[in-house]
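Of the protein chains in this complex, all but one are displayed in their positions.
Up next, subunit A:
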Amino acid sequence: MAHQAHAYHMVDPSPWPLTGAVAALLMTSGLAIWMHFHNTTLMTLGLILLLLTMYQWWRDIIREGTFQGHHTPPVQKGLRYGMILFITSEVFFFLGFFWAFYHSSLAPTPELGGCWPPTGITPLDPFEVPLLNTAVLLASGVTVTWAHHSIMEGHRKEAIQSLALTILLGFYFTFLQAMEYYEAPFTIADGVYGSTFFVATGFHGLHVIIGSTFLAVCLLRQVQYHFTSEHHFGFEAAAWYWHFVDVVWLFLYISIYWWGS
């Protein structure tokens, strides 16, 4: 490698932006083809291409950061800003669903019976499974902090165990939410209550699954000695994301499950 007099990362030419863009083309076109011709081939092709792109692109970022040493302090600063901006955009994404919920619930229309929850809707009891879910997510916030401190102090075994515990709590939350969905006495088609409830909690559930996957990748990397006590931004980004998902749940719980019932 030629000598470089600065600490910035000069990336190698990469095919992944192209393959990712084509995956997006195939998935959107595939969706239209599916709706018109009842054929999911193109959409499945796009999904496979997207998964291949995601795997290889992130694999290369691990190679650049952990094996090639390109993630110098100024590069890490850029990664931090990037993650902060990404999570900020996610905050506004959820803000839209909260807006829809409060718009519909603060001044219920006559069609809903002028009340909230709307006439005919039996909401879920917030002090049963949703309260347990709150406790599960708060506990996972504790275990992820435990994992972070274990990594910072070089306690490998403790870090692996606490991170595994965090992921298990994430899966338990997803399992409980799936049971709640199955047992719910209303559906997404039951007016604005069902729509706002399932879209907001459903996207939150999707984010829990993404966060669990992110933490699971961190667990695999921790087992393979990728994180040092000084340099473990991949883990920190996953922890930030996990806390974000946790905070969104607290707002969902207070607004939709508790106040909204």
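The rule we apply is simple: contacts are C-beta pairs under 8 Å (C-beta built on N, C-alpha and C of every residue); 3 or more make two chains touch, one makes a residue touch a chain; residues count from 1.
Just so we're on the same page, contacts and distances are computed from a predicted model.
**Student:** Out of "Origin of replication complex subunit 3", "Cytochrome c oxidase subunit 7A2-like, mitochondrial", "Molybdopterin synthase catalytic subunit" or "Lysine-specific demethylase", flag the one the UniProt entry gives for the chain missing from this complex.
**Tutor:** The chain we cannot see is, by its UniProt record, "Cytochrome c oxidase subunit 7A2-like, mitochondrial".
**Student:** For the chain that's not shown, point to the residue among A:A7, A:L25 or A:A135 touching it.
**Tutor:** A:L25
**Student:** Which of these, A:S14, A:T187 or A:S229, touches the one chain of the complex that we don't see?
**Tutor:** Within the whole complex, the residue contacting the unshown chain is A:S14.
**Student:** In the full complex, which bits of subunit A touch the chain not displayed? Write them out.
**Tutor:** Touch set of subunit A with respect to the missing chain: 1, 12-16, 18-19, 22, 25-26, 29-30, 32-33, 36-37, 41-42, 45-46, 48-49, 52-53, 56, 60, 63-64, 66-69, 156-157, 160, 223-226.
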